[in-house]
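The structure appears right after this line, and notes come after that.
The complex is shown incomplete by one protein chain, all other protein chains being positioned as in the whole.
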Amino acid sequence: MFQDILISGLVNSGVYALLALGFSLIFGVARIVNIAHTAFYMLAAFALYGLLVVAGMPLLLAIPLAVVAVVALSLVCYKLVIEPVRQHESAVLIATIALALIFQESLLVAFGGSFRGIPNAVEGVVSILGVRVSYQRLIVLAVVAVTLVATWYLLNRTRLGLAIRAAANDQEIANLMGINVSRVAMYTVGISVALAAIAGVVVAPVFVVDPLMWLAPLVTMLAIVVLGGLGSLKGSVIGAFIIGYVEAITVFAVPSGSYLKGAVALSIMIVVLLLRPEGLFGVVFEEER
Amino acid sequence: MSRKLLLTAVAALGLVFSQGAWSQNIKIAVLGPMAFVQGENHWAGAEMARDEINKAGGISVGGVKRQIELVKVDTNEIQSVPDATNAIERAITRDKADFLVGGFRSEAVLAMQEVAMDSKKLFLGAGAADAKLCENVTKDYERYKYWFRVTPTKSADLARTIFAVLGAVGAQIRTDLKKETPKVAILGEKAAWTEALVKAAQDNLPKMKMEVVGTWQPSPIATDVTAELSAIKRSGADIVFTIVSGPMGIVLGRQMGELQLPAVAFGINVEAQKDGFWQATAGKGNYVATLDTFSEVETTPKTIPFVKAFKERFKKTPTYNAATYDAIHILQTAIEQTGTIDANKLIPVIEKMEAVGAAGIDTWDKSHDLIWAVGKTSGIAVQWQDGQKVAFWPPQTKGMKPFKMPKH
Partner (left out) sequence: MKGLLAWPRWLWAQLRHEVLVLPSRSFIFSAALLLLVLPFFYDDPYVLRIITMTAIFAIFAASWDLLAGFTGQVNFGHALFFGVGAYTSALLSYHLGWMPWATVPLGAALAMLVGVLVGIPCLRLRGSYLSLATLAFPLILTGVLFAFPDFSGGELGVSGLKRIMVGSVGNYYVAVVLMLLLCFGMWKITQSNTGLIFHAIREDEVACRASGINTTRYKLLAFALSGLFAGLAGALFAHFMRVAGPSSLEVALSFQVVIWGIFGGIATIYGPVLAVFLLYPLTEILANFDMFKEIRLLIFAVIVLLVLLFMPQGLTPWIRDKIELVCPRCKNRNVFTRHQCRLCGAELR
């Protein structure tokens, strides 16, 4: 049982980590609560479905194409819809909700409400510590690990990363220092959605694909970023693993209550917030006057 | 001056009445979530009935032949219950529907039932299995008598079908695997409708000489059941008894195939009833078996012609929602027998009717619910074998093929 929890928790946590990290990036830099974040994840999954299953493209071509397409779409949306209303926080908020709804409805019209399956990249299972794990899940783990490391490298060892972190820290001063904050915001949006898209294409074969699949991960992801602390990248990743394992433990420890894992995750978030209102690693922003 | 006025008045009146009040057509509203499989089947089954009846001249109402006019009502019930009640109200007051068929999501159908009963319109259910819908008829007959359930049988009767099939599957396991007591893992989604079934399984299986090795209840929308399946594998189960209606059924089929579980999945798996199941499981859902309604077997003399024609026209197998076809034929029989479309006169006729439909042979009890009988309203059981849905139960029906076990 212990090994089951270890392995299954690892995969789920990895996916959540990708999603939460992307969400935190956008929030930290652009102060946007992007409700449409998991909708981009869903778009990437459908893009892969369309390219791979409907158009019959080879996998190695379909995956990068899907990711690039979704990132390009997100940049277009950002420029057209989000940037003009950047000053009004509440407007940005419902703009992202509206975008998510538009994506959902468009997919419903294009593909219908039934569930789709995407074939695995690699077939077969392998036994690890006595637990049967499919190769696809191992691929998910590998991709997550590589992506997290790559993102860390980007943020901490490149000039762009420096600019992003500076803008996340204090936009005004970053601007004064000569950093083009609006362009940095665009890059951040691109990177963030790329993370979500990668999560989407890699995880889609493991889960089922349908136009309503963005809602459930949204709630969990929000719980994670709040738990970890909004704006803290480290917090998001750690929060993802905490929630991922809490869910895995709930499923194993209480077999007839496995539907409760959502409620348990949320309750933990509430409890942590009560004790530490900024989340575990949250950065407390000074109230802007 | 006054003649002009009279002419305009007559023209206006003509316009008003031509809106449908004096229409010769009998209007039947087909209610369902049209963007989803259930609604699509509601509509498809209704279209089949309409075209068949209209081609033969229409329904004879007291000697006058009237054509059927279908009204497509998208209730969007899966996403919004208020949308459904608005839609049915619109169908009744705006579109002036004479009869209502369809419905799927029980919570929405309960609300829609209230609207239909307010307007005293006959509402034939073709999708919601909740017992409450018919309990209302017993509770307040005068108000709810306009409701009849055409499909499926109520949840409690589903249990009887399941255990009948489970007995057959268990017997096959005993012969194939030479095991006296097959081991069963119960996997029911956590939902109100499964509670009674799970409990019934836990009670009945030992009596059927099968051992219950555990009960797992994931969420109906769970995207990952490997945890449960690992535990099931460890328990050495031969049968995974599934009570699933949500997308988890797809994940279940796929992951069982991926993990190469030696157990066979049987029970209720609504997603496995759909043609799209094979693709949704990426071809891994082999050996998944479930209760179903339509297949090219001779459940009734009408079944094979209907399923064949449906497949040819719509390029897919009908799901149980396509029983709107039967519902409309029931209306036709009742109307032709009484010579009127007055709901109050039709009700006693339907109550006593034995309707030979494409889904089964329907009779109703005092609460306007279907009476369960093997081969008549019990439905069939199908199994996915190499990309095809193959019917295997009840064995006495013509056209049934044998059940297959996964490789051990």
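Read from first to last, the chains carry the letters A and B; within each, the first residue is number 1.
By our rule, contacts are C-beta pairs under 8 Å (C-beta built on N, C-alpha and C of every residue); 3 or more make two chains touch, one makes a residue touch a chain.
The shown structure was predicted, so the numbers you read here are calculated from the model rather than taken from an experiment.
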Of A:Val53, A:Val85, A:Ala121 or A:Ile249, the one touching the omitted chain in the full complex: A:Val85
Among A:Ala98, A:Ala150, A:Met177 or A:Ala253, the residue in touch with the chain that has been omitted: A:Ala98
Residue touching the undisplayed chain, where the options are B:Lys65, B:Arg94 or B:Lys366: B:Arg94
Interface residues of chain B (partner: the chain not displayed): 34-35, 74, 79-83, 85-87, 89-90, 92-94, 106-107, 110-111, 114, 130, 132, 136, 139, 190-193, 195
Absent chain, residues of chain A that touch it: 27, 33, 35, 81, 84-85, 87-88, 90-91, 93-95, 97-99, 101-102, 104-106, 108-109, 215, 219, 222-223, 225-226, 230, 259-260, 262-263, 266-267, 269-270, 273-274, 277-279, 282, 287, 289
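The criterion applied here is as follows: only the chains that are shown with their structure count from here on.
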Between chain B and chain A, distance of the C-alpha-averaged centres to the nearest whole Å: 38
Complex interface listing, chain A residues touching chain B: 1, 4-5, 8, 11-12, 53, 108-109, 112-120, 125, 131-134, 205-208, 210, 216, 248, 251-252, 255-259, 261-262
Residue ranges of chain B in contact with chain A within the complex: 33, 35-37, 78, 189-190, 214-224, 226-228, 230-231, 233, 247, 250-251, 254-255, 258-260, 271, 274, 276, 279-283
